[in-house]
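The complex is shown incomplete by one protein chain, all other protein chains being positioned as in the whole.
Letters are used for the chains, namely A, B, C, D and E, taken in the order the chains are written, and counting of residues starts over at 1 for each.
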Amino acid sequence: MRIDRREANQIRSTKITRGFQKNPAGSALIEMGNTKVLCSASVEDRVPHFLKGAGHGWVTAEYSMLPGASNPRVQREILRPNGRSQEIQRLIGRALRSVVNLEALGERTITLDCDVLHADGGTRTASITGAFVALVEACDTFYEKGKIFPVQDFVSAISVGIDQNGDAILDLCYEEDSNAIVDCNVAKTGLGKYVEIQGTGEKRPFTRAELDSMLELADLGIDELISLQKDILGGELVWKVGRIG
Amino acid sequence: MRIDRREANQIRSTKITRGFQKNPAGSALIEMGNTKVLCSASVEDRVPHFLKGAGHGWVTAEYSMLPGASNPRVQREILRPNGRSQEIQRLIGRALRSVVNLEALGERTITLDCDVLHADGGTRTASITGAFVALVEACDTFYEKGKIFPVQDFVSAISVGIDQNGDAILDLCYEEDSNAIVDCNVAKTGLGKYVEIQGTGEKRPFTRAELDSMLELADLGIDELISLQKDILGGELVWKVGRIG
Amino acid sequence: MRIDRREANQIRSTKITRGFQKNPAGSALIEMGNTKVLCSASVEDRVPHFLKGAGHGWVTAEYSMLPGASNPRVQREILRPNGRSQEIQRLIGRALRSVVNLEALGERTITLDCDVLHADGGTRTASITGAFVALVEACDTFYEKGKIFPVQDFVSAISVGIDQNGDAILDLCYEEDSNAIVDCNVAKTGLGKYVEIQGTGEKRPFTRAELDSMLELADLGIDELISLQKDILGGELVWKVGRIG
Amino acid sequence: MRIDRREANQIRSTKITRGFQKNPAGSALIEMGNTKVLCSASVEDRVPHFLKGAGHGWVTAEYSMLPGASNPRVQREILRPNGRSQEIQRLIGRALRSVVNLEALGERTITLDCDVLHADGGTRTASITGAFVALVEACDTFYEKGKIFPVQDFVSAISVGIDQNGDAILDLCYEEDSNAIVDCNVAKTGLGKYVEIQGTGEKRPFTRAELDSMLELADLGIDELISLQKDILGGELVWKVGRIG
Amino acid sequence: MRIDRREANQIRSTKITRGFQKNPAGSALIEMGNTKVLCSASVEDRVPHFLKGAGHGWVTAEYSMLPGASNPRVQREILRPNGRSQEIQRLIGRALRSVVNLEALGERTITLDCDVLHADGGTRTASITGAFVALVEACDTFYEKGKIFPVQDFVSAISVGIDQNGDAILDLCYEEDSNAIVDCNVAKTGLGKYVEIQGTGEKRPFTRAELDSMLELADLGIDELISLQKDILGGELVWKVGRIG
Partner (left out) sequence: MRIDRREANQIRSTKITRGFQKNPAGSALIEMGNTKVLCSASVEDRVPHFLKGAGHGWVTAEYSMLPGASNPRVQREILRPNGRSQEIQRLIGRALRSVVNLEALGERTITLDCDVLHADGGTRTASITGAFVALVEACDTFYEKGKIFPVQDFVSAISVGIDQNGDAILDLCYEEDSNAIVDCNVAKTGLGKYVEIQGTGEKRPFTRAELDSMLELADLGIDELISLQKDILGGELVWKVGRIG
């Protein structure tokens, strides 16, 4: 039995709220257990310097923790850019771009801001799952019927790990994460393919068998999260994802 | 009649939620109309360099806007410290310190983080009003009965202005603020004294009579906000504010 | 009697020297007692990014203290931008813009540099009063007869406060400022209207009556400073201020 | 046949030179094909702030590219910290720490500097393989006979990928890497366990079968590299790795 | 005849004013022609990190130009440290340290701030000549009779060059400096020895004969400047320079 009484293969209670912020083109507040991440998607009609004239768009992400999201308080990153945040925002950007048709985006940049309001483990994977919802909303604001919808598949992410007893567990909370022997983040698409696997032996190296059992649990968790994304987006937006005309 | 159908002397619908974040010692989400600011108070058992050995504590504030809080998106302040934010966080810090007995705080620093989740005017004054609630909660975590309670009075703040017709109005929303002739932020204590008055002629200079009519409206608004702070904190905490033993 | 033997309503001996620097379009060295601020106004034939194509100009200010201006030595702000300086330069910029017709400026930017050579209280208000003189000189370098003169009114600023005895005093020197209960900076135009009021309860909150007595003293001081600005600028430039053709 | 005429399961010609730099405690120049990385290990008799008093040491890494290492020239990271470099140096640090007994290190910090002199793909994995050699040399400078040797196992890393034909390939050069569908970096220990797996679908998501075939190739490559590390270190140092007394 | 009607071997009219700033331990305003540099010397009772426990002190310099000192306006160096300024302040520091007995200074740091109020060529050499006066004043504030006076010799500096006609000239003003073929800065002591020679072929390389003729002129200029320093400091301070008990 896990510290919060879940089964090894059980994700935390998860909720996605649309429209928490009214200003951005897309907005989703994702809560997985006590982890809360506010995701917004902003659209600009221009592309970064390195894409000028390329005829297609870009999707980028920024990730940050509010000072009060953790205990002890997290220092703001002003004048002290943070390696961990940069690594996470690069991961979020890659994961979301993997399901986007950048040509269909046109000469637009979508910035996905993932701000952690409360941290209890799994903030980077929750950011991917929540930012996907904001991204679909944002693309819908400029989508013209009959065209290719920029988002071509679903994507969700979850953490898996090996606990101190050597057992694989799904969706680690902060306390489990701190004690885990191995920590692995997995992002998969609606078609069941991997977008990203990042496994790290935190306390000791790990075997191939341990990798296999973690990937199995990740499949379960990601299926649940993609179902939830579909429920939250509703029929019309689900129907648009993957449209090619 | 104002654009949101309020009377000139009417504040927006205001709500303060305690405990939105579980990690910090104090936490309050304040919503005034569409403006939402998440305020947290974190306590550290040490003081800044310039107070080493002085035998008393410090209260400081940090203010920031989430990128999705406004439209167009607000750029993060990494490597580009922002004059407006610095000015606002200095104001918040001064206003809250004005009601704190720093000796009673002991060798502690309380950091008030005010992060704007949604901006629709009056974010700096809402930050003061909300941060006060988080501050009282935080002081309660280390308060020992029979001692002086560090928070000695209530403090709230509100914006007032002169609109395009030359009329004084209370608690300006973003659209009113953008068009206002004069903009004035006022912070007052529970005993009805001024902590801060900052009046600026945005579109033209203003007269003494205009100042007087704005200060009158501010009194009304601040009375309402202090009542709300008392309701939210509840009898026991209200009783502690101002205790000297 | 005050520490420097002035009356409560008496400003310090004040002198403005034009032309201390030969390179900038406008230059004024203002001395109020021991406070010395070197103000220069530089003109560029372009506008900041956010005004491109708007058809009018901009006035901005920068404020800094020389390391030797104070004791102990003031650290230079390289790599450590300073909240206090940013707040002050925003104030100076707003105050001067309030008397400028930005359309009449054309697509020009005027930068007002206020560098404190010696600090003895009231440096931000002295900066406003001195920078005004440099601004008028600078506008005169490109003014064409028969057009609207960009500077449309006079503006001066002064500090007022409540001392330890509870009395209102005018134009605080550093020692008075350090001990003041309340500190208030006021900027007014030649037509007697307020451009900015910033009152702060430094040691305790203050009453409406105290505010009133401070504003009364400020009126006296500002009248004197505007007279001095007129004397220094001389008839021809005074005649141009406010010209609309 | 691959562009450089290698078989799918063949690594590039690899050479490790010890002692290229004379000043650091450990030094290795690793060349894999045209990729050249200069790795040095410096020892300091103190630990980072967060380990003060913990009674054990730390291993950290820094990674950078010389401007002339690539074409076009790489800009230096002065005042512009680079997310990619930070991500890579965090990876190198984790991989090397996984085989170090930090208690046996004592209160020392070893900094592994990996500077890319010439870049042709696989610089981050070559950095891990080369830095290992410098790390062993550095530990030998303070190792006392009969104690636990700080380095307890070997570690090497290699890149694998899926090429445009859908085939798994080992040790990608720059041109292969640019065109790869999937890119995966794997670090394993001498005991055949995973320290890190980072797989990314660069051009499209990937299947479980593709992951399996990449991991198989990685095993081959890492075995070869660990053999090379042993040859280069020589009998006495190989004998020390893993010693527990 | 030179553009300002001087002889080739004639320095500009030079004036040094003591006490322009009242706060620092030493203060000198040096004017050479239109070049004006405000030099201050501040004393701190601690030494930089690298001298902790060494039992002697340090002398360091900072150099900056006020924005209005030049035309066009000079941008402040906030967040953009300037190679030229750093090079100059390192030169000033070295030149002044060359005449200081650091042991006699005790565990103190003297910071020489040289702020250019008006720039017309030769600001770095004027800074050395002026900072010397401030340095002597500052040392006098803590000198105890019978001890070694920290300043052991005089030092002054001047620029020399080769003009467009191939003639050596002394103390170049800005216009001469811009057109000079060769530019050379020389610092010498009261005993006639070189502290620093920095010669640069700006428009073309130069011969040994040209070097010789420039050094000859520098001797004349430095003799005059050291006489002036002595006049300004007055008998008592001149008597202290070089005292060894």
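The rule we apply is simple: a residue touches a chain if its C-beta (ideal position, glycine included) is under 8 Å from a C-beta of that chain, and two chains touch if they have at least 3 such contacts.
All values derive from a computational prediction rather than experimental measurement.
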| item | value |
| --- | --- |
| Among the chains presented, those that the missing one touches | D, E |
| Options D:Ser98, D:Thr111 or D:Gln229, residue touching the unrepresented chain | D:Thr111 |
| Absent-chain contact - pick from E:Ser127, E:Ser156 or E:Thr189 | E:Thr189 |
| Given D:Lys22, D:His49 or D:Lys145, the one touching the chain that is not displayed | D:Lys22 |
| Residue, one of D:Ser70, D:Asn101 or D:Thr207, that touches the chain absent here | D:Ser70 |
| Residue numbers in subunit E that touch the chain omitted from display | 81, 83-84, 86-87, 89-90, 94, 98, 153, 188-189, 191, 193-201, 204-208, 211, 215 |
| Contact set of subunit D toward the excluded chain (per top definition) | 20-24, 27, 34, 38, 40, 42, 44, 62, 64, 66-73, 76-79, 81, 111, 113, 115, 117-119 |
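Simple rule for what comes next: only the chains that are shown with their structure count from here on.
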| item | value |
| --- | --- |
| Joint neighbours of subunit D and subunit B, given as chain labels | A |
| Between subunit A and subunit E, centroid-to-centroid distance (C-alpha), Å | 60 |
| Euclidean distance of C-alpha centroids - subunit A vs subunit B, Å | 34 |
| Gap in Å, rounded to a whole number, between the CA centres of subunit C and subunit B | 28 |
| Residues of subunit C whose C-beta touches two or more other chains | 81 |
| Chain contact topology (line, ring, star, complete or other) | line |
| Chain pairs that touch, as defined at the top of this document | A-B, A-D, B-C, C-E |
